[in-house]
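All protein chains of the complex are present and in place, except for one that has been dropped.
Our next item is subunit A:
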């Protein structure tokens, strides 16, 4: 039986997408490279998903598991004509016990908190929380504004059910010795398929308070960030927007009346009322010392939404953009931010910075014109320089968006040959035939287009 026919038998006629419509799965949140999936299959439950994956493994077909397709590093782009297995229909809540919820991988992040009892919440909240899936969140170890206090997705995963490359279904949980679970977090679908997840919920803090502060420049805002931690406060969120990103947001539907300033800090404190009072006082002191001024706003939610909507709001000035997410030590923030603006000038690109300042996770957004390869090339060149600068000050190439096809060449730069060899050996033992999400994370593919060459090779 032909593969397509066989797949249709498993999942039902409408859930295999072939013909030209399969192109709707040609890319994700990273739009610079267009792939071409051979087929798209959308299983409707666990059994179907296992059957589909076993069939693909049996036939030696390369495939990519996809959640909601919002990866910013192109981790679901079928550059080699792979079959896409979309798991968005596996979105059930299986159980809720105490502080734990068991869900299917396709459920949108936002639905976890929605399904939780009112006194609990799911902490990792990437800005894409309204759409991105838990399976994707785990595979990229996604962060969000609450990472500073609650950690990345990693800290909220209790157990996983996965399908391995021999077709076996395994339940993994934490163990004290050589635990198998953590390696799946951040593995970008290259080691196995996540079928089911048990997540940790946190009790909602009694008090949550937002403070907003404006600064004349990013350097002083960066100093305030360092100062807040130095004085012993761990905010539950600490975000920064620079002048360019404020401008863009104020042109979009997320406009929140933020004034035209050098930088805005968005700070959230949580805990008991007393604790929060105390923290607020300390933060106020830091703001005064670093030249910041409290901004009082009528609608706090609006300002937070402005932050969360800042990436896609770029659409108002440009239909495409690169988003970097290198992490740098907090103390290096002021220095790196200044270098970023020098790079922008040198390369003749616009760069907006809106990011998780609390954990030093930068997000320079670099718009480019998709109809002009030259403009994309310049954006990629600027990214290269920024990532190198981050590494120079002791940072890492990606804090939360993953490597995908976008950052493979930085892996070698950061890890060195020996570490890369170890990682490849790990990949080989999980997936000896290289069928699961080839080319991603560890690279190893020949670029077939100009853009992938720019991305994968140093010039």
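In this text, a contact is a pair of C-beta atoms (placed from the backbone, for glycine too) under 8 Å apart; a residue touches a chain by one contact, two chains touch by 3 or more; residues count from 1.
Everything below uses one rule, namely that contacts and distances are computed from a predicted model.
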| item | value |
| --- | --- |
| Omitted chain (choose from "Thiolase domain-containing protein", "Zinc ribbon domain-containing protein", "Aspartate carbamoyltransferase regulatory chain" or "Fe-S oxidoreductase") - UniProt protein name | "Fe-S oxidoreductase" |
| Contacting the left-out chain in the complete assembly, out of A:28, A:325 or A:406 | A:28 |
| Residues belonging to subunit A that touch the chain removed from view | 15, 17, 20-21, 23-29, 31, 40, 42, 68-70, 86, 88-89, 91, 106, 108, 110, 128, 130-132, 252-254, 309, 311-316, 319-321, 370 |
